[in-house]
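Report on the structure given below.
Only one protein chain is missing; all other protein chains are in place.
So, chain A:
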Amino acid sequence: MAAPAVRAARRWPVLALDLRNRLLRLPGLTQVRWSRYGPEYKDPQIDKEHYRKPVAELTEQEKYDLELRKTQHIKAAPATKTSSVFEDPVISKFTNMLMKGGNKVLARSLMTQTLEAVKRKQFEKYRAASAEERATIERNPYTIFHQALKNCEPVIGLVPILRGGRFYQVPVPLADRRRRFLAMKWMITECREKKHRRVLMPEKLSHELLEAFHNQGPVIKKKHEMHKMAEANRALAHYRWW
């Protein structure tokens, strides 16, 4: 994990190591997400290809890095990060967001059922389609998933800024990770709330993913509404100071 998050209005820029530690121990600042690892622990190298390179092919720099890592502390790899060829960080993140009460088994099975449902729906469409249409139908559930989430990402967001005792919604450019998070959050909230109690999550999720893939559906609408609100509050843009 990167720098521990601090309960503040925005992220601090990268400070010197000891300055950051002293800052974090100030009164009034509590750590929200923190890890038990100290700053000297390095992230583990999961990639198999990295270790498969024969020693003769390594450059000087890489040999030095290899030797250096032998002396450093390394964090334990999380159970969810595998060296599998089928692993996808976006899918893992989405599964974690889908999880409730730590039930990863259920979240993962819902995810796999969703991907299967998407695949089956596309196969049925493919069967029913004519030869020209078949070239346009995408049957890979992973490309559909990635494209759908990309289509749902907002370009610009709103941030509440306090001025003169009132909170104003100020349009602000979003970081990449914030956009990905918002897309996934909207997708999951939409599927949880706007479905009939008898409809299962994989069915609803697969339907919404397919709609988002074609740039239709409620999540895309929510993204457009966010853009419209940002456009409407254009005049407040000068409240932003970063």
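To be clear about the criterion, a contact is a pair of C-beta atoms (placed from the backbone, for glycine too) under 8 Å apart; a residue touches a chain by one contact, two chains touch by 3 or more; residues count from 1.
Just so it is clear, contacts and distances are computed from a predicted model.
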Chain not displayed: protein name in its UniProt record ("Dynactin subunit 4", "aldehyde dehydrogenase (NAD(+))", "DLRB2 protein" or "Small ribosomal subunit protein mS29"): "Small ribosomal subunit protein mS29"
Selected from A:Leu98, A:Leu115, A:Cys191 or A:Ala230 as touching the chain missing from the view: A:Leu115
From A:Leu106, A:Val159 or A:Ile188, residue that would touch the chain that is not displayed: A:Leu106
Residue in contact with the excluded chain [from A:Tyr37, A:Tyr142 or A:Tyr239]: A:Tyr142
Contacts of chain A with the absent chain, listed as residue ranges: 84-86, 105-106, 108-109, 111-113, 115-116, 119-120, 123-124, 127, 139-142
